[in-house]
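A single protein chain has been removed from this complex, and every other one stays in its place.
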Amino acid sequence: MRPRLPRPGGVYIDMATPALAEIMDAAEVEKLYYTPVDVYSPVAPNPDAITRAAQIIAAAKKPAILLGKGAAQAQADDLVKELSETYKLPYLAMSMAKGLLPDNGPLSALSCRSTIMEQADVVIVIGARINWMLSFGRGKWNPDVKFVQLDVEPKEIDRNVPVAAPVVGDMNLALKALLAELPKYKMNIDPTWVPALQAEAKEKNAKFTARLQAAASASPMNHWTALSAIKPVMEANPDVILINEGANTLDDTRDTIDMVLPRHRVDCASWSIMGMGIGSTIGAAVATGKSVVAIEGDSAFGFSGMDFATICRYKLPCTVVIFNNGGIYNGIGVDPSGKNAPAPTTLDINARYDKLGDAFGATTYYVTTPDELSKALTEAIASKQPCLIDVQLAADSGKESGHIGYLNPAPLIDYTV
Amino acid sequence: MRPRLPRPGGVYIDMATPALAEIMDAAEVEKLYYTPVDVYSPVAPNPDAITRAAQIIAAAKKPAILLGKGAAQAQADDLVKELSETYKLPYLAMSMAKGLLPDNGPLSALSCRSTIMEQADVVIVIGARINWMLSFGRGKWNPDVKFVQLDVEPKEIDRNVPVAAPVVGDMNLALKALLAELPKYKMNIDPTWVPALQAEAKEKNAKFTARLQAAASASPMNHWTALSAIKPVMEANPDVILINEGANTLDDTRDTIDMVLPRHRVDCASWSIMGMGIGSTIGAAVATGKSVVAIEGDSAFGFSGMDFATICRYKLPCTVVIFNNGGIYNGIGVDPSGKNAPAPTTLDINARYDKLGDAFGATTYYVTTPDELSKALTEAIASKQPCLIDVQLAADSGKESGHIGYLNPAPLIDYTV
Amino acid sequence: MRPRLPRPGGVYIDMATPALAEIMDAAEVEKLYYTPVDVYSPVAPNPDAITRAAQIIAAAKKPAILLGKGAAQAQADDLVKELSETYKLPYLAMSMAKGLLPDNGPLSALSCRSTIMEQADVVIVIGARINWMLSFGRGKWNPDVKFVQLDVEPKEIDRNVPVAAPVVGDMNLALKALLAELPKYKMNIDPTWVPALQAEAKEKNAKFTARLQAAASASPMNHWTALSAIKPVMEANPDVILINEGANTLDDTRDTIDMVLPRHRVDCASWSIMGMGIGSTIGAAVATGKSVVAIEGDSAFGFSGMDFATICRYKLPCTVVIFNNGGIYNGIGVDPSGKNAPAPTTLDINARYDKLGDAFGATTYYVTTPDELSKALTEAIASKQPCLIDVQLAADSGKESGHIGYLNPAPLIDYTV
Partner (left out) sequence: MRPRLPRPGGVYIDMATPALAEIMDAAEVEKLYYTPVDVYSPVAPNPDAITRAAQIIAAAKKPAILLGKGAAQAQADDLVKELSETYKLPYLAMSMAKGLLPDNGPLSALSCRSTIMEQADVVIVIGARINWMLSFGRGKWNPDVKFVQLDVEPKEIDRNVPVAAPVVGDMNLALKALLAELPKYKMNIDPTWVPALQAEAKEKNAKFTARLQAAASASPMNHWTALSAIKPVMEANPDVILINEGANTLDDTRDTIDMVLPRHRVDCASWSIMGMGIGSTIGAAVATGKSVVAIEGDSAFGFSGMDFATICRYKLPCTVVIFNNGGIYNGIGVDPSGKNAPAPTTLDINARYDKLGDAFGATTYYVTTPDELSKALTEAIASKQPCLIDVQLAADSGKESGHIGYLNPAPLIDYTV
């Protein structure tokens, strides 16, 4: 359906105006609107930019693809896949690009992020911002890395770091042009590059699996215990959309739950804020008709938890899973004032979020073991009804996170004369 | 305690700076701050402005005082009282000024608002904005009314209507100067003015009491049933601070619950928004140490209800009373789309907000009769602990309110040429 | 030469910083800068947009090209020429696009502007804004006209009127794509369209020539007298850049002086302001090394006339011609206050701007006849030195202009209640 917009230069309709139907007939109302020919007019990149990009890629010894949410939004899924598979280019996805290419595919370098930052000589950035989430392209990155950046927004080019091959334009047109250009060149990938990454990934994934297994028997549960129960349920339901919000809950869930379908993960991305979870859950369910699972830290849920009432009112197929460890980061903060008050970061380890679900008529669960959690989540997804699962964790599960203060400027300037 | 501020022209301390204690000793840190001599320097009004105001007041046949929250904030309680009592000036309070002079005092004209707007020839506006809450001083007002406006903010003068006697300055200094000037003049109040208002107030108050009594036996309860139970409890606890938010819940509570102490009522005033209730409840309790009762519409509570967890965590002496009629205005809205979905204004008449209180360990009540409500509120206030009362009303209690669209501009301009 | 920019994320160099050379060596300074790969990365339009545009053009009975300064700036001169000549499309140039295609060419419809607005069914807008200079595409325009708009800036599309075929992208790439697409379609131009325009142009041009000739003998001179003298001199010097500013001086000069080379005319365009003349004169001379003639109204010259000193100081090959009729519009305004003061729009008909030129050492002329003017301007251009010509007009030459008030909104709204 194409939008109908107020006609430029036409009549200004104030909100206090009586309903149009009362003062003019349908044909007159129609004249106040128009349907634009093109809401989004894709533009193709400069052929010179494509040539430059192709030459740099072809010359790379250790290339990699870095996928951002812009790549996912562009729905250029097949073209991205063709680029990676044709040239055996390993890839790394930013959190909301996960699943555009499968997290568990043979070229996925998700667990080799540090290696790619330190060793890659050419990185093809597709629809990602080279912002603080990527250390601004500096710091840990190979100082000689060349960025080939495909983006629809010219302002992203050279924003934080000089870009060797900017490609500005519609993502589909850009990828098509690049795929048409690359066959003209001989690739020079170091034959040891991909195998080394694959070996590293295999080793890291094994370690991660062992870590999950070790946590699986903890009582009370910690974050990893809960995720060891959730992971197989989500893998069994790949088309469920995952919403994710919190501190440890965000970081650990992103690292644990592989995505295999594009546009199936929504989190705060680079610039959103705490509280985006429940609204995103509602939106995802309404927009797609699919089932949604939101995995929320308890503090994160506190920002917009009342909106769970909306999920219930409209009987949406949404399950909200709350990782309840009684606080921000964890529930063992100490009051710095010495007044025996709760620490500013401490919530209530005994809060029973399932009762909040009861208040609005949801099916609710209070779970204390991985088996209970696995069973509850399986049932909840299957029910396609509003559900809320309070996952009781240990108060000491989780640690302070987000230390990226070194990216901030730190002036200490004496203006006195 | 006086504030300590960063020294002007001094050192700029970035948030990323290491804790000051780590890089400088206490005496050095101290130099970065200063304590201002005067945070608020009251200014006195121009003597000419006082003379002008006094002359207009003295010439009035039908004068009245209109109190705004600025009058309450100025804490000029005794001076306001002296002005009203010395000259027998009837008064009207805007919602957050209620209690500055007692709502039930002999000169209170709270129930004669229309008469004052239509008949008063001089209105002494003390710390109130003549904004949309007062029809911008136009519309229903006597077209020849003269406003004497005392305000600390010069920009309020003539903002929406010309002011005959502006008095700009600190409220205490202004009232003192006015009280010192008025004895120089002979007053000319029409001797029938105050008695007529008092007769009207008596009649209106009797009608209101009868209305409350009639509603007291309704089952299920409606707004007036609930308020007939709440009113005597609040009168028995005059020092409890009342927070109030909603549509019908706001209007009806303001009309029913008299205030007898200044600064004991907090609502959205002229410019605040839905959601101000629970934060204000927490703030009032922490700032004053007094008990607080919040009377909330169910929709209003939905904006910030999660913050009830904070009340519980800090064990604040706050009782939240929710008027649960299952919707905005009421719970009987009809879905205009014909899809059998809830109407956009409809919530859940079966929601059990008391369970939300249970989730965080509060003492909770679910009440369906005025006796249960009276008992629950009395107990809750006495407990000085976090309490939540879900007051079950009929779904059809309440009506659409807030029709002031006639104050908006309504252009319908054809820009076409 | 490509620009060197401060490195993103690099060092912030304050103006108060000591010269870099004093604190770091050349290699260190070099690291603070980078040279961007692409300062302007041209993007190509969507092929679908090209198809849509070509179909609409091919279907046109009475098409026309409308050239804006964006077309001139894009330096797509040959492509524009090819489009017009291949398909025999008549063209109209906005003022700063004059000369991109020759004003006096066989397809120039410069004197048929009204006919094109009223009759054209498809207008190919190349780099022009459809803003107030074009009546926002409404008013006098054929109500069924379809705009095909080529622009590098997406925000120009549908800004004031719906556009039937938007083509967003780099002008050269867009024109190339359109020229490649059009041969696929059969054109449908009404065979009488161009001949009719040519006949109209011939008739109008003859009338205009007669008007100039009639004015040529007026004494004292009026605007047309002066222009009848200037026109052949400018035609004899087609590579001289023309700067033009004023009210009547702007309108009449634009109508009289044909341009045959692109980018040789600078005026206030759609959004610039009075006072742009002398700075533009300096800029044009410095940037191109060519000779420049500025034709200025006396009031316009007053905004920035002091900058003539800069022309003299740098000995630039610039001639400033001042149409001195002693006022804004003309010099016969009457003081509305009745105090025998100059009218607000009246300057001094006896002012001798040539003496201002003398003050700074320019060669100056004070001329009162077309012969003197012709001789002075010929000499001045030939000298390649700073010259100033005060052209003495009659005080009653010129009339009030710029009546486009009907384009402004005219609300008369009563907000009272």
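Here the chain labels run A, B and C in written order, and each chain numbers its own residues starting at 1.
Methods note: contacts are C-beta pairs under 8 Å (C-beta built on N, C-alpha and C of every residue); 3 or more make two chains touch, one makes a residue touch a chain.
Predicted, not measured: the structure shown is a model, and the values here were computed from it.
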Of B:V161, B:L179 or B:A196, the residue in touch with the unshown chain: B:V161
Residues belonging to chain C that touch the chain removed from view: 9-17, 23, 302-306, 309, 312-314, 341-342, 346-348, 350-356, 358-361, 405, 408-416
Touch list for chain B against the chain that is not drawn: 7-9, 34, 36-38, 41-47, 49, 52, 136-138, 154, 157-166, 168-170, 173
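Note that only the chains that are shown with their structure count from here on.
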Same or different contact residues where chain C meets its copy chain A, judged by the half mark: same
Between chain C and chain B, distance of the C-alpha-averaged centres to the nearest whole Å: 61
Overlap residues in chain C, where contacts from two or more other chains coincide: 136, 138
